[in-house]
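A protein chain is absent from this complex, but the other protein chains hold their places.
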Amino acid sequence: MADKPTLAFFSLACCEGCQLQVLACEEKLLPILEKADIVRFREASDGDADHYDVTFVEGSIVTAHDLERIKEIRAKTDTLVALGACATIAGVNAVKNFQDPDDVAAYVYGDKKEWFPHIAARPLKAEVPVDVEIHGCPINSDEFLEVVTCLLMGKPYRQPNYPVCVDCKLAGNVCLWNKGIPCLGVVTRAGCAPLMCPSAGHKCIGCRGLVDNPNTQAAKDVMAEFGLTVDDVLREFRLFQGIYDEVAKEA
Amino acid sequence: MLPQVLKTSDLGAWVEALMAESRVAAPVLKETNVSDPTDLKFGWQYVPDPADVRLDYTVTVLGPKKFLWPPRQKLVRYNLGAGAEPEAIIDHEPHVLLGVHPCDITAIATLDAAFAKDVPDPHYLARRSDTAIIGLDCGAPCDESSFCLDMGSLYPESGFDVMLTPLGDAYFVEVATQLGEALVEAAVVRPATKQDMEAHQAFAEEKRSDFHYKLPYELKYLPEILDASYDSLVWEAIARQCFSCGSCNIACPTCYCFDVYDEVEVDLSKGCRVRRYDSCQLDPFAEVAGGENFRQERASRLRHRMFRKGKYILEQTGRVGCVGCGRCERACVAGISIKDTYVQIAGSR
Amino acid sequence: MTEASKTLDIRVDYVTRIEGHGNIVAKVQDGELVECRMEITESPRFFEAMLRGRSWADAMFLTTRICGICACGHGTASLKATEDAMGFTRSEQTERLRRIVLAAEQLESHWLHCYFLVAPDFFGAPSVIPMAKTHTDVVLRAMRLKKLSHHICRVLVGRHTHPIGMVPGGYMKLPSVRTLKELRDHVASFDKDVQDTVDLFATFETPALERETEYESITHPQEYAFFDGRLMTSDGDEADSHAYRDIIHEEVVRHSTAKHVKNRRESLMVGALARFNNNHGQLNPEAKNAAERLGLAAPCTNPFHNNTAQIVETVHCYYDILLLLDSLIEAGIEDEKPPLEWPAGCAGTGVGIVEVPRGTLVHEYEYDEHGIVTGANLVIPTNQNLANIEADFRAYIPQVMEEGKREEEITHLLEMLVRAYDPCISCSAHLVKVEFK
Partner (left out) sequence: MTQTDIEKGAAAASPYVPKMARIVAADQMTETERFFRLEMEGEPLAYEPGQFVGVTVFGVGESPISICSSPTQGERIELTIRSVGLVTGALRTFEAGDRLGIRGPFGNGFDTGAMKGQDVLFVAGGLGLAPTRSLIRYVLDKREDFGKVTILAGAREPNLLLFREEIAEWVERSDADTLVTVNQPDKDWKGNVGVITRLFKQVEIDPARTCAVIVGPPVMFKFAVLEALAAGVPEHRIICSLERHMKCGVGKCGHCQIRGVYVCRDGPVFTYEQVKRLREGI
């Protein structure tokens, strides 16, 4: 890495909420600006460069054009960081993958659907090598800062590999299952604390994808005990795609 | 000091007096169940307002352990760059834990033993020695998950400075230490009368009849029964439902395993070493470089927890590793119960 | 005026995004505007299709992901639509809490836009980053204010981007009165920053452009409407929420993955200026005072003044939040529980309309009797403005060419016009490239 590494931000199909989470680091971004040059970040400024030491890309690949772009970006980048659920596990964009693609386009654009070609939504890693993943929809500002700190120090970032339950208990939350609400925290990768959904009283919806080696069989059994059908369970798991694969395989 | 009596209506004033001296942590109402508003959920908190204290509480997700040993605790601070100059961070200030149930008093004694043993851990012990404990006796089990009677934690003989026994509209106040005496001096109390003594006695008798043994054997046989069950198929069967989510460990008042990692400030000028609660049920807990994981199977991890709670901690510290509070069972989405497991293994081989 | 400036070929890649990116194309040949359009090239995301099959309990999770900037607005509209379909009547408490969140989002978005993207133009800075050194106090104030709006959302709905905890029928977790009091005191301490913002923007000079258009917003007899009200336009149309199609006519255009919208004229405008023009009489006294200091009076037909109207709205929302907090604190917090089940046998259509920072937002869902979405339509504010932006360009490009402006000046002004609409943050930061031929 050069003396002052160059950072770039891009977005593909997404809500750009993850870039907002980066902005939400607020004054904590200032020391980063001292240590690195942000050469591309449309949400705050303009400009560009031929090569990026670190590139953060949010959003999923949903068109042939996106595919070209991510390959171009990859070619100019040393370390590619996938930012947020859309980029890491395809996020909500993938909900359409479970419907007929033609019908999807027709529903929104009617007889003009051919004007807007699209492909099945996929995460970055489906098309190019990704070096670091920051999960979440949206990402957690603190985790972003941690990743940047690691990158600036040249040390690898290790993402949490334990389920949301751990942080949820640490926060002293009453488990939602105890309140009769099925929550995906038991199989979802942690890292969202302190802004995790269960702390706001809501079930975990699995936006950070599955933890390594989840016991999805147990998840299905427990959900079935709660009177949920396979369809219900799939719907729960499907919102952020990554989770879907595992469960669908077994369903 | 002879036993005293504190009127329930004077509790608030006492808490206020205590709060003038130091922070006071106590159970407060956290929320009510969304599907059943009569189902109250309590939690331990530093009390913002004396009126919030709820000594009628039953169970909490986390015990008062978190005040003695914060879930995330900074151990060492240092500089990055030339002179690291690492130095210990030992922060503590006097505080009072008000309303600690017998199981948690016992659990704190286990933690004391673990952290004082061999190489003492001042990060815990400094907080501990600055802690005053006001116990609160239980007249009936919290719920089906509790088996404190079995685990010998229902009648702690020490580990508290004051013990309160609820007697209708008053608390029977017993002082166990000098510190306890100082605490009670801040309260409006009157010496216990003969009637109070009788009421206290009646409470004890009722308590005796309200708690029932749930294990089919005595606690002292548990280590042996566990040993005999090591190769049992029970572990595999139970573990099939286990998510390895770690909730059981995190909620447990006697668990003290931790992870240690370094945190660096964004300007890369300083860092600190931090520890946080860890769980032996998590996948990477026993993994070493090269990918070797000595407790790869869910079943072996689950067994390890049950053994640790029923045997290892006892052997290590001389104090019970499980106090029967039932928190792990309540926290477990899969409904895995340590009590039921201990019952089950009695008959397995 | 030189011959060269009679020809203009503007091609701006990645200017705007509704759900992302867009380009501006404008061509002038021999002084005549021959081509002018706004291409929306954002990858299509098909939210309406994706909603089908989702349950009533998580329609909001999906739709908040349309936009990270207006997530609370989408959430609010989505919940209103679902509650409408369920036949659920919200409590006063729920409404007050939702209003605060919606107002906090206006603050967040307007401040972010005005300080981080618009202000650099007036300070002659390329972006906010160098301003951290040259205008430290302004940048620090901007950060403080942005943080304040974040803090409000954080306390009430966990976070601003993709709020959690608010659900159909109420809240999964209610704040305590103590929390609200702390929040109120915290919010109240920003009074000076809010007023200083008005003074700062009062010193900026707005470019001249007058083009009357149809202004659309919701309106409410008792208040400056954000959360609730009937749809209206300045041309005199009014409609109930279920009849929103009487005013909002959507149309698919080839060069845009975002649909265009029009009513009586070729285009209409939504957003802060439209709301100000339609409802200015109901602004609170502080906001009226701010409008005066900013020199903004209704009706205002200069689209550049959308930024000015945004500043007026920040003042309104800020003081409104304080009032709402006061009323909640006074009433105390009732331990209300949201329904956990879909009402048996209930099926039908629900519409939720709210004003989000960029204008009127409509969510319409059709539910079956199990509470599963069977059809959906979403009208996004920036889509509604697209045709109007094109119309403004048609009016403005000849005007600035007529005025004999220099190359860089035109570039800068066109940029500012795009920014004034605040179609999204990323686009506003992007330079408009002008090539003189």
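Going by the order they are written in, the chains are A, B and C; count residues from 1 in each one.
We adopt the following convention: contacts are C-beta pairs under 8 Å (C-beta built on N, C-alpha and C of every residue); 3 or more make two chains touch, one makes a residue touch a chain.
Given the structure is predicted, the values throughout are model-derived calculations rather than measurements.
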For the chain not depicted, the shown chains it touches: A, B
Absent-chain contact - pick from B:E21, B:D39, B:D267 or B:E287: B:E287
Selected from B:M1, B:A228 or B:C257 as touching the chain missing from the view: B:C257
Absent-chain contact - pick from B:Y155, B:F203, B:Y217 or B:Y312: B:Y312
Selected from B:A13, B:A116, B:A182 or B:V343 as touching the chain missing from the view: B:A116
Positions on subunit B where the hidden chain makes contact: 75-76, 78-80, 84, 86-88, 90, 109, 112-123, 125-126, 128-130, 230, 256-262, 264, 268, 271, 273, 275, 278, 280, 285-290, 292, 294-295, 300, 304, 307-308, 311-312, 315-316
For subunit A, the residues touching the chain missing from this view: 153, 155-156, 158
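Rule of thumb we're sticking to: only the chains that are shown with their structure count from here on.
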Touch-based graph of the chains, sorted into line, ring, star, complete or other: complete
Closest chain to global C-alpha mean, per-chain Cα centroids: A
Chain pair with more C-beta contacts, A-B versus B-C: A-B
CA centroid of subunit A to CA centroid of subunit C, Å: 25
For subunit B paired with subunit C, centre-to-centre distance based on mean C-alpha positions, whole Å: 50
Multi-partner residues of subunit C (each touching 2 or more other chains): 172-173, 340
Per-residue overlap in subunit A, given as positions that touch at least 2 other chains: 180-181, 201
For the subunit C and subunit A complex, residues of the former touching the latter: 14, 17, 19-20, 41-46, 48-50, 52-55, 58, 61-62, 65-69, 71, 112, 116, 126-129, 132, 143, 146-147, 150, 154, 157-162, 164-165, 167, 171-173, 252, 254, 257, 340, 424-427, 429-431
Touch list for subunit A against partner subunit B, complex: 28, 31-32, 34-35, 145, 148-149, 152-153, 161-163, 165-166, 168-170, 172-175, 177-181, 183, 185-187, 201, 211-215, 217-219, 221-222
Residue ranges of subunit A in contact with subunit C within the complex: 11-21, 23-24, 26-27, 30, 33, 38, 42-47, 59, 62-63, 65-66, 91-93, 95-96, 99, 103-105, 107-110, 112, 115-116, 118, 137-138, 180-181, 195, 197, 199-202, 205, 232, 235, 239
